[in-house]
Structure formats: structure tokens, C-alpha cells
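With one protein chain withheld, the remaining protein chains of the complex are depicted in position.
Then we have subunit A:
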Amino acid sequence: MTLHARLVVTRPAFTLDITLEVAPGEVVALLGPNGAGKTTALRALAGLLALSEGEIVLDGRPLHTLPAEHRPIGMVFQDYLLFPHLSALDNVAFGPRCQGASRAEARRTAAELLERVGLAAHAAARPRQLSGGQAQRVALARALAVRPRLLLLDEPLAALDAHTRLEIRSRLRRHLADFDGATVLVTHDPLDAMVLADRLIVIEHGAIVQQGAPGEVARRPRTDYVARLVGLNLYRGLGDGARIKVGELAFSTVEQVEGPAFVAFSPAAVALYRTRPDGSPRNLWRARIDGIERHGDNVRVHLEGPITAVADITPAAVAELDLAPGREVWASLKAAETHAYPA
């Protein structure tokens, strides 16, 4: 493990306490709602915030005893913080200069890095002349210019508009793949996390609530927050080896779980009926429509009843079933569409 860290930061009314292991070349995303402590964790790794307790060890060397300027890190800030009085080239050359490189050497390094991020033509531009996407790439080049062993990215795509974001995300992914040190990135956007990271760590209220490969986290959420992020209905229940009891409902599932269990299913897997359907669906409950909203090409129906759930159906189905808030419907779900796993 190249990075091993236990980060404890105590503040009035808030405590961050997480443990991180990041391998060389690995990209770990800290994902969580606002105020969960993601940025606090990143600032603690960077040395911009003192640890109340714990340690940071990088390549076997303790890092937490060093001030920020002596840590082998590179950091990309949320709004980039490019120095407004320096050109793009001098922004990137800033780090090498601080590490003792001569002016010419530092500029050579900077020029190479700008070339690598495709901005050689903008070397002389001041930050305010750059677009958001360009500024983000200069910020990345500046962070990489100090040849860090640990790269920290704070919401690297949050300041970009949707169109630029798509392009910059895939570029960033390529650059992160080329980087051989450890990378920790913070985001509240699940898509950014899924695309950029090899592993997700979900933080809520200053503690890790779930971690794993992006696919695994997306398939098997363990908190309501993660379920909402990945767009699944999630319930905690009790399995008896055949069914999983959630409140008054007993779910038939493909996987058999004994003891505390999670049941997850996609909103698209829920079918709605005005009258009680006959036949195959094995999970059936009576629900009241709480709200209806557009959701992409479909319509998202919020259901109240023995469980609170959302169902995605086509606009045609809404018209055909004459759905409206307050109306009673039957909701059904095939066992094959559910996913059950131990809690």
C-alpha cells in the first residue's frame, strides 16, 4: 500500500474518522453528500488542516508531521485557484521553481506538461482568459508538475458546465490512468466517481458507510444516500432463507439471505396496475400515488404504502392508467428483478 491514512478531525458538532488505503496507480473517490467530511479529509491529507488524531503514511514515510509545503502532493482545487497574476506557463512552473529548479528548467517542465494536457498554445494566457475546461487542465498540469506521489482532486469537474464536463471527464480519466502515484478525489457526483475511480468510498456524517468497486457499490447500495445516488429503491429487512420481510411485505428474491438483509430494485422494474393483476409477479402491494414527475424520457411515480418506493413508467402508461396523485394502484415486481444481500 502506498498510502495508508487514518484521519481524525474533531470539530464542535462534527467528527471525521476514516481510514484510507490507496495502492500505487489506484484512483479512490470519496463520495458523499455536502458536509459529509470529504473535503475535510482531502485538506487533512494535503496538510492544510491539522489532524486531531491518526496518521498519514505515504511510501512508508509519515506525512502528518510535515507542513503542506514539504509533502509530496499535488492538489487540484475545486475552482482551480490558478494564480491570476501569472500566465498558464508560470502557474505550472510555480511548483518546480519552489522545488529548486532553475527558471529555464521549470519552464521546460511546465511547457511539457501543458503540451501533455493539450494546452501548449495557451501557455502565455492569463487564467481569466482561459475557459473553465482549460483552467481545469492547467490546474491538473500544475499539480502534476511537482511530481507528486499523492494526487488530490477536490470536486475536479464541479465548476464545469454539462457539455465541457463530459469531455473533460474522459480526458481526466486518461491522465489519471497515466499517473503512477496514489490518487484521492472528492466528488458528490456519482457519475464522476464511477467513471474516474477504481474504488469508491462513501462517506456520510464523517464516517465511511460503504466502499468497493464502482460496479459493486452501484449494484449493492448499503445506505439510502447511495441508493438515491445510483437510482435504486433500497430496503432493509430480515431474511428467513426464502423471503425477506420488510415491514408488512415479504419479498420473494432470487438470492436467499438469512438474517438482516438488503433488498434493492430499479424503479424501472416496478409495474403499476389499476386493478389487482393476476399471474406471475410474485411481489405485489397496494400503494397510493404521492407524486408524479418527469424523469428523463420516462415518468417517475412516487409511491406510498407498506413501503415508500419510486417507479419509472412510460408517459403512455401514465395516460392509459389515468394516474394522478392520491390515486390507489397495485405495484408489482418480479423476483428476478430484485437484488438481495446481507446487511
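Just so we're on the same page, a residue touches a chain if its C-beta (ideal position, glycine included) is under 8 Å from a C-beta of that chain, and two chains touch if they have at least 3 such contacts; residues count from 1.
Methods note: contacts and distances are computed from a predicted model.
Looking at the choices "FAD:protein FMN transferase", "AzlD domain-containing protein", "DNA-directed DNA polymerase" or "Molybdenum transport system permease", the name in the UniProt record of the chain not drawn here is "Molybdenum transport system permease". Here the missing chain is touched by one residue of A:67, A:279, A:296 or A:326, and it is A:67. Residue A:84 is the one among A:84, A:241 or A:326 that touches the chain missing from this view.
Checked against the full complex, the candidates A:38, A:64, A:142 or A:339 give a single residue touching the omitted chain, namely A:142. In the complete complex, the residue from A:15, A:99 or A:164 that touches the missing chain is A:99. Checked against the full complex, the one of A:75, A:232, A:271 or A:333 touching the unshown chain is A:75. The chain not displayed touches subunit A at residues 46-48, 67-71, 73-75, 77, 81, 83-85, 94-95, 98-99, 142-143, 145-146, 152.
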